[in-house]
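As structure tokens, the structure follows; a few thoughts come after it.
Missing here is one protein chain; the remaining ones are kept as they sit in the complex.
Going in written order, the chains are labelled A and B, and every chain counts its residues from 1.
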Amino acid sequence: MLEALAFYIFAAVTLVSAIGVVASRNIVRSAVCLLGTLGGVACLYFLLNANLLAAIQLIVYAGGTLILIVFGVMLTSKSPWVVFDPTRGQVVGAVIVSILLATGLCMLLVGNEWPAGTAMTASPHVKDVGTMLLTDYLVPFEAASVLLLVVMIGAAYLARPEK
Amino acid sequence: MDLNNVETLAILIPLLPLLGAVAVGVIGLRGLRSNSHWLVLIGVGLALACAVRLFMNINLALTKGGSGCIDGLAKSWLIYGWINAGVTWMNVTFRIDSLTCVMLLTVLSVSFLVVAYSVGYMRDHHGHAERGYERFFAFLGIFVFSMCMLVLAGNFLLLYLGWELVGLSSYLLIGFYYEKPSAAAAAKKAFIVNRIGDFGFGLGIFLIYYTFGTLDYKEVFDLVAKMKMAGGAALSPDRVTAIALLLFCGAMGKSAQLPLHVWLPDAMEGPTPVSALIHAATMVTAGVYMVVRCNVIFSASHYAMWIVATIGGITSLFAATIALTQFDMKRILAYSTLSQLGYMFLGAGVGAFDSAIFHLFTHAFFKALLFLGAGSVMHAMAGVIDIRHFSGLARSMKITATTFCIGGLALAGFPLLAGFWSKDEIIHAALSSDMPWLGYMALITAWMTAFYTFRMIFMAFHGQERLPRDVHHAHESGPWMTAPLLILSVGAICAGYVGVTFGGHGFLGVFEPHGEFHHFLSYFTSGHRGTPKHVGAAEAGWLLGGHRLMYVSAAISLWGIGTAWFFYRRRPTIPLAIAFASGGLYRLLYNKYYVDELYDLALVRPLRRIGMVCYNLDRYFINAILWVIAAVPRLIGIILKGWQTGAMQGYALAMVVGLLVMIWWMLVAA
Partner (left out) sequence: MTHALLAATPLWMPSAADLQRLGPLWSLAGTIVAVLFAALLVGRNYRVAGAIATLGGVFTATLCWRGITGGAVPFAGLAPEAAAPMLVVDQFSCFFIFLISVFLVLVTGMWFMGLDAGVPDEAARRRDAVEFFVLFVGSAFGMALMVSTSNLLMIILAVESASLPSYGLAGFRKKHRPAAEASLKYILFGAVTSAISVYGASLLYGQFHTLDLMKISTAIGSQGISVLTGVGLFAFLIGVAFKVSAVPFHFWCPDVFEGASIEITTWLSVASKAAGLGLMLRIMWLLSCTVQSADAMRWVAHAVAIMAAITCTVGNFSAFRQTNLKRLLAFSSIAHAGYMLMAVSIIWQPRESAAGMPHPASSAVIAYMIVYLLMNLAAFGVVAMVYWSTGRETMDAFNGLGWRNPLLGVVMATCLFSLVGLPPLGGFITKYYLLIALYDASLIWLIFVAVFNTLLSLYYYARIAYAMYFVQSDEAPVRAPAMGQFAVLMCAAAIVLSGTFYAGKLKSFSDQRSRDMYGAMQPTGLRVAERPTADSMH
């Protein structure tokens, strides 16, 4: 019961701040709202006993990505005062499409019978996750590391000032 | 690569000239320039070597096997199937038999000599290459390739392809001096007149496919032979006649037979080596080749044979009469070509297919020789070719004069030279056929041939030396040009002996007609010809017995030459008097029976008027419709371009809509 209540609260926070991200006309406000979304999702992970995942979500997204976005906003001059001003047509179109999409997805998700999964009663140990990464999921892990290497080089190149 | 292998050789033969031509086309303009001829010369030379090798192989098979059955000696195989999806008639198949060998040898040896000759001809007196030198050689290479494809083809579709390709190269080469309006017009005329013939040819091929369901030579011919055996119901005679006549339409265009002959004299606008190669020795004989190749079809229809023989005979006489009055050396030769082609068709039409090919073979040598000689004169006379403007060239241009004279003798049917043997055979065959009047006509033509040939020789080479105004002194051409002349004159003397047997009680006690040549061709023709009508046909009477015809035609030839000598050497006033006296007839001949004018009045002008109507219709009506049709995609293009604005929001919207459609599609579909 308490869990259900917590779920609805966190889900509502996530949803409302997601709408806030989109609806806000000021980019800084959007960024702050994003914090709410990401944090809300992290809390949902906690509720699912996925502690490690929740921690990663907080550290990487809320701690890393979001800060990066705010820095980006601050460092590019004028940005904090940029105000999005969509035309009426754009707003109407976006709303219609979003509603249709949301309806469709909801119909799908609700109308479908989901196979029963095995509920996790206790949070898996970090060690288990690590073992999995280096055994069963070794290939994706290595592939991701190659990807990160390449992307790092690329990012460094793009960020490097031109002489 | 096994050079003994017939198949390898047959692929190499067209490929080598093509490679030469392509190489010249690619690097000629930049790298080679005035050395462009080497590539084509080498290509054609190697192809000639391959053809000789091929001939030796086939000949060996003939002497060994000797049975003379078609399947033993004809080799027909698939070079490659284009689409392996059951479309067999599109396959490229080659066919090698004795006819192919003879044609290849003729075409390639003359081509090789003409290419060599062109090296000298396509330069000015200082040895600088003419403009478009490399283009010329590239075109020559393409022509040789196309001609080889035509001859090697193993089915009608490939034959048609080669047929069109030689037409194209002929068009390109006639219009080689495309800046000259007359050359461009002549090229166009040749192309259009050939189209008329090819239209019929194409229809003929369609009809063959429709009737027999295949385009392969062997299958078609076997089917015709089988159906003929089976008799009436299996194959309607009308159908065969229609096929044969439609095919003959193509031959009439390509080989310039009446009434589609008008393009050939104009084609002389091209460079002289081209006239020698394409418009005398090889391409124009493609029609004869085709008729002989399809002898099974033709001889299955008595009516078609009659038409072929008649058209041949009439063209022969008709062209000879025109040649009597012309003054342009190349045009005289062009009409004589028409006339000789007429002989060939006459021979084929009376069933003497081997004689037709024999004449084709000898004619290639002496007619190429004559044209090249005329070219040598033209080169020395700075482009003047009208025999009224010069004379007495024999003194300064000894080699040209001598070789030209040899060629002339061969053409005139002078005894023991190449033309004599082959022409006599055809006349013999015509006289012994059921249309002897064609034979008598051919005899008259023979007299005219001798006359006009020597009229030209006496006017150009004998008498006082007289030169055109711009030429200060005539001089012999260089070795590149004289060497082919000499070689060809050997051919003009000797080529006939391959078709003669020695011994017995023949002509002059030594020569008996029908030699190795006929033996080599025999399996090809005798299998389908009815009873050979050459010897001992009683109804044709006195002329045919005991080689009398040979003596008669020798006498006629000498008589023609003598008359020319008398008219143009002894009494030069007589021709003028005759021309004056005959008035209208002379003008009629001089203006080539006004055929061009007639065509202009009866066909060209009305067509042009219809064309004008169509043009306006097209311009104001069809174009408007087309514009409307084209406007729709253009409009959509504009709209879509507007869509691709570069604004991200729009793109994103479109993507989400795409996703949306997919989701709803699934919802609705399920």
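By definition in this document, a residue touches a chain if its C-beta (ideal position, glycine included) is under 8 Å from a C-beta of that chain, and two chains touch if they have at least 3 such contacts.
Predicted model only: the values in this text are computed from it and were never measured.
J.: Kindly state which of the options B:225, B:416, B:558 or B:659 is in contact with the chain not pictured.
T.: Spelled out, the listed residue whose C-beta touches the missing chain is B:659.
J.: Just to verify: which one of B:195, B:548, B:569 or B:634 makes contact with the chain not shown?
T.: B:634
J.: Could you pull out which residues of subunit B are in touch with the chain that's been left out?
T.: So the residues of subunit B touching the missing chain come out as 26, 29, 80-85, 630, 633-634, 636-638, 640-641, 643-644, 646, 648, 651-652, 654-655, 657-659, 662-663, 665-667, 669-670.
J.: List every residue of subunit A that touches the chain not included in the displayed model.
T.: Interface residues of subunit A facing the absent chain: 105, 108-109, 111-112, 114-115, 117, 127, 131-132, 135-140, 143-144, 146-147, 149-151, 153-158, 162.
FYI, only the chains that are shown with their structure count from here on.
J.: Using mean CA coordinates as chain centres, what's the gap between subunit A and subunit B in Å?
T.: Roughly 81 Å separates the two chain centres.
J.: Could you pull out which subunit A residues touch subunit B in their complex?
T.: The contact residues of subunit A facing subunit B are 86, 90, 93-94, 97, 100-101, 104-105, 107-108.
J.: Under the definition above, what is the set of subunit B residues touching subunit A in their complex?
T.: 649, 653, 656-657, 659-660, 663-664, 667
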